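Mind looking over this structure? Questions follow.
What you see is the complex with one protein chain gone and the rest in place.
Our next item is subunit A:
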Amino acid sequence: MTTHTPPLKAPAAAAAGAGTGTPAGRPPRRRRSASPRHHSGWTPWLYLLPALVLLAGLLVYPIYQLGLISFLEYTQAQVSGGEPTTFKGFDNYATLFNDSQFWQVLLATVLFAAACVVSTLVVGCAMAVLLTRIRALPRLALMMAALGAWATPAITGSTVWVFLFDPDFGPVNKVLGLGDFSWTYGRYSAFALVLLEVLWCSFPFVMVTVYAGIRAIPTEVLEAASLDGASQWRIWRTIMAPMLKPILIVVTIQSIIWDFKVFTQIYVMTNGGGIAGQNLVLNVYAYQKAFASSQYSLGSAIGVVMLVILLAVTLVYLRLVRRQGEEL
């Protein structure tokens, strides 16, 4: 590796975000019209083969199956082969859409995800800005604590937070003087508790990413602006915000996707969806339908609804990316 020191810097330069230009001496167009050798037939497909096989078998085919099952009558009887599977068309969807609980769960999922996304973004961005304003030592402390929260597996994070808020043995109630108030008993307090845990383990991603983005802004630009007498607000609004926009889009989309399909936290912290299912979200709802009551068709239909919602989000994202004229 030592013999290749100069090229080694290339990924580092890109990583540290050494400006918006391309690496030195290489015009941006060049890559597009690569040498003819690069057109050579099957080699790229050979390289892609393992990835494509895996994705086709474990992602594309299951998506097709999910859609198919959602149109069938598929319960324990069919799974064990006792009864033939029958095609039911949109019956499962009709059942689902006529069930008031489904709409309630869908609404809860959207609101809960929205609350998680907004709080994660606000806290994450605020922390990123804070990081740029402090010296190395406190920055290291905050960074390390955040990385710790980020690294914590969802399930252990969930158990610890439930324990922190335990009505009998937890420190939080004692410090806040809440007596034996049970957080998981009420619908909103239970959602709030899960939200706190989700915020705790997901703001670090936003913080680190946005911080990396702020760092990547060439200081010369900021210097020039400040020499020209631009106010801080103006620097933020006209230079930093536009340059951070791509990053903000990425973290927003990632957060939406991630928070929309929270499973472990809800499942563990509210013991499978809360008292009488008051804390169900779509994911847990689908799981309960499919695996707890063997209504695989209904579970699959819920899965399809989730898929459609997230694909819609993805399309919006793709449009945003393309509008920015980014080359794929």
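As a working rule, contacts are C-beta pairs under 8 Å (C-beta built on N, C-alpha and C of every residue); 3 or more make two chains touch, one makes a residue touch a chain; residues count from 1.
The criterion applied here is as follows: contacts and distances are computed from a predicted model.
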Protein that the absent chain corresponds to, by UniProt name, given "Electron transfer flavoprotein subunit beta", "Tungstate transport system substrate-binding protein", "Carbohydrate ABC transporter permease" or "Putative monovalent cation/H+ antiporter subunit B": "Carbohydrate ABC transporter permease"
Chain not shown: contacting residue from A:V105, A:V194 or A:A290: A:A290
Selected residue (touches chain absent from view) among A:L130, A:L178 or A:A192: A:L130
Touch with the omitted chain, as defined above, among A:A77, A:A151 or A:I275: A:A151
Interface with the undisplayed chain - residues on subunit A: 1, 4, 7-17, 23, 26, 30-32, 34-35, 37-40, 43-45, 47-48, 50-52, 54-55, 57-59, 61-63, 65-66, 69, 79, 127, 130-136, 138-139, 141-157, 159-161, 163-164, 166, 168-171, 174, 200, 208-209, 211-217, 219, 222-223, 226, 232, 235, 246-247, 250, 253, 257, 260-261, 263-264, 267-268, 283, 286-287, 290-291, 296, 299-300, 302-304, 306-307, 310-311, 313-314, 317-318, 328
